[in-house]
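Here is the structure we will look at, set down as structure tokens.
With one protein chain held back, the other chains of the complex are shown just where they sit.
Labels for the chains are A and B, by order of writing; each one numbers its residues from 1.
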Amino acid sequence: MSETLLHIERLALSLPEGGERLYAVENIDYHLDSGEILCVVGESGSGKSMTANAIMRLLPRGVNVAQGRALFAGRDLLRMSEEEHRALRGRHIGMIFQEPMTALNPLLRIGDQLAEVFEAHGLLSTGERRQRSLALLEEVRLPDPAAALRAYPFELSGGQRQRVMIAMALALEPQLLVADEPTTALDVTTQAQILGLIRDLQKRRGMAVMLITHDFGVVAEVADRVCVMREGRIVEMGTAAEVLDNPRDAYTRALIEAIPGDAVAPPREVADSVPLLSVTGLDKVYRTGGGWFKEKREVVALEGIAFSLGRGETIGVVGESGSGKSTLGRCLVGLNRPDSGEIRLDDVDLRALAGRELREHRRRIQMIFQDPYASLNPRTRVGMAIAQGPIANGVPRAQALARARELLATVGLEGSAAERFPHEFSGGQRQRIGIARALALDPELIIADEAVSALDVSIQAQILALLDRLKKELSLSLLFITHDLRVAAQICDRLIVMQKGQIVEQGSAEQVFNSPQHAYTRELLAAIPGRRRPAATPVVEEDQP
Amino acid sequence: MSFWHRFARNRGALLGVFILTFFILLALLAPFLYPDSPWRMVQRPFLAPGEVEGFPLGTDAMGRDVAAGLAHGAWVSLLVGLISTLAAMLIGVPLGALAGYFGGRVDDVLMRFTEFFQTIPNFALAIVLVAILQPSITTIILAIAIVSWPPVARLVRGEFLSLKQREYVEAARLVGQGHVAIIVRQILPNALSPVIVLASLMIATAILLESALSFMGLGDPDLMSWGYMIGAARTVMRQAWWLSVIPGVAILLTVLALNLVGDGLDDALNPQLARQR
Partner (left out) sequence: MLYLSLIAGRLGKAVLVLLAILVFNFFLIHAAPGDPALVMAGEAGSTDAEFIADLRERFGLDQPLPVQLWHYISGVLTLDFGYSYRQQMPVLDLILDRLPATLLLTGAAFIISLSLGVLAGALAAMRAGKPSGSLIMGLALLFYATPLYWVAMMSVLLFSVWLEWLPAYGFSTVGANYTGLAHVGDVALHLILPALTLGLFFMAIYTRMTRTSMLSVAQQDFVRTARAKGVAPGVIQRRHILRNALLPIITLAGLQAGQMVGGAVLTETVFAWPGIGRLMYDALMQRDYNLLLGVFFFSALLVIVFNMITDVIYRLADPRIRGAA
């Protein structure tokens, strides 16, 4: 059964001149047998997608094959004519992509886009194409396939669109499926379903799958074999069991260890039982349109939210996209205005304040944002970005700038960073700058909105450790908003689980993980990729960047 | 890569700078090269270019020196183009910024207002304005500014709409910066590059508009302009084709140069898009 389907030999892809390195990938050697799932794992910039793009001829402009071969059933994919290659694409090799929201043509019906696969290879009559399309949509378990056939992409959810993409990639029963981060853009429960679907279909059809991912959880879930990449080179390769349980390479080990396991840290002593923040009956409805000629639409974002947060405590707010968790954070800092309810900070109702008083109290709650690239003004020097808050609050300029340098040291950067512009820093460093900015106003509560979601796992761990240290040193309270239960488990004392604008469960992190009460919480926990694997004990040190 | 390096890589843009420099010099030197009024009759009418020494571009139907007209016309064209574009920016940038930043009702009202001006046919509005307010360089500049600000407002609004949701702007709100500081210091500098590109293209459009108004007989009666020269040559096109060809080529080259410069600025200011060209 294991006959080699794809053989990549000494592949090197050159980058355009003047870049950081000469090759996107080099010395790539691996093979893929029919009937197996190979996971190519790596962090951003590791070149993990490049090989797949090369064999699909989807390389970005400027990236070229420098040397090597990619033999598919004995023929070199890199050197055959475009016509020969096109005959293979879709028919013998299928591909699905990361972002299902944009991967389908918005102006064509789903049925037409499916039928196009058959049309492109001159197969079947129009009627037969339609029937096969219907059967395919049933196979990928889309609810109401007949309606989906007539639908336009915008009428389907992200998960449904990814199912359509899979149906399309599998339409002609290819021997090889290339899946580039197929679940990264999806919610955790949808992610589990899509992974399950890919594995089922692979087993049933006996095809080979090359799955590219950054997530060792996904690897643990589906991989037969694993190939770990770093900076364009393969650092380790082996069966899933070998690599996951006995990583030989130090980098692989670090990556695996950096995934927060699902073992919950022991409950910490909460120093102060007096609540710092207490929220009751918070409601928020988003209204769009309602102009003079527009229709009104209403989306309930928050409904009857109530909880309290003690001094020095860390609460994790967990939920999928659309659960209202970000809206909650934005209401607390004042970026959004709730419709009703109370937000009390030490017995002061923030919603009843205005003007100078409000500003004085707002200062006490600060935020760390998700996207390290969008959260700093590209035209403002880092020191100024940190000092702006104190200056706006009346601190003399020189004093504020001096303090900014101290804060940079606090978050583990050099003071000289203050003179530089944001684009000179990496994602993790920028996130440190964002933290320094939040600290500049001496807040008591910090709200971290998906603050590590955009970072690679190894960097994620460093930032989490930094937050943990700062919290203790400065006796801060932390509200940690995340979609990733694994991250929440690592840092939070208590957890709040949100679904459709409501809190469905709250309790100590230990309780929520070990004896979840609500069905939705159980579903979320079950969906964590790699959960069945015994967790590695997280040993994370806060490295200097 | 530096701004100038990226700009200079676009060879068309360099050509544009070259042509533009020529016309700017011509405009600035006009009072010294041709100190006399360009309206004065100096020679026999209908001299072909090169027919008589000292009149390299010939004379028109009234015996006026075409070269003098061309030089003085360059001044008018460039001046009107520049000032009317500045005026349009002064209307469009604040309106667009307010609409995009505050959104909601403010946006609704300001955008209805902008749409109104965008619906009215540009050139017809400019004609009506200049005709009724009486042709002069002031009314011409005013009319061109009034018909050309809406795209500026829309562009700036769009930039503000997207930039105000950037996290660094939200962070600035959180630390207590006021609206004015956020608009001027956080958003505006980041919204400026497309506005600069648009401005260079708008100068070109303004020059075309001015020449068309002058062609229709709505130029400033005291100032010689290229559009007027073409308009005056229309009735004698069969006898003296060069009278309409020469100023037409001048307009064409100036407008072309401004567009080339605009493309170059676009490449230099938006490097991620430059590769498509």
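Assume contacts are C-beta pairs under 8 Å (C-beta built on N, C-alpha and C of every residue); 3 or more make two chains touch, one makes a residue touch a chain.
Fair warning: this is a prediction, and the values are worked out from it, not measured in the lab.
Considering B:67, B:129, B:174 or B:223, the position touching the chain not shown turns out to be B:129 (whole complex). Interface note for the absent chain: among A:80, A:103, A:358 or A:474, the touching residue is A:103. For subunit A, the residues in touch with the chain missing from this view are 56-58, 86-91, 94-95, 97, 99, 102-108, 116-117, 120-121, 152, 154-155, 165, 168-169, 293.
For subunit B, the list of residues touching the undisplayed chain reads 115-116, 118-129, 131-134, 204, 208, 211-212, 215-218, 227, 230, 234, 237-238, 241, 244-245, 248, 251-252, 255-256, 259-260, 276.
Everything that follows uses one rule, which is that only the chains that are shown with their structure count from here on.
We define each chain's centre as the mean of its Cα atoms; on that basis subunit A and subunit B are separated by 47 Å. Those residues of subunit B lying in contact with subunit A across their complex are 108, 166-178, 181, 185-186, 189-190, 275.
Within the complex, the subunit A residues that touch subunit B are 61, 291-292, 333-335, 359, 362-363, 366-367, 369-371, 374-380, 385, 388-390, 392-393, 434, 437, 440-441.
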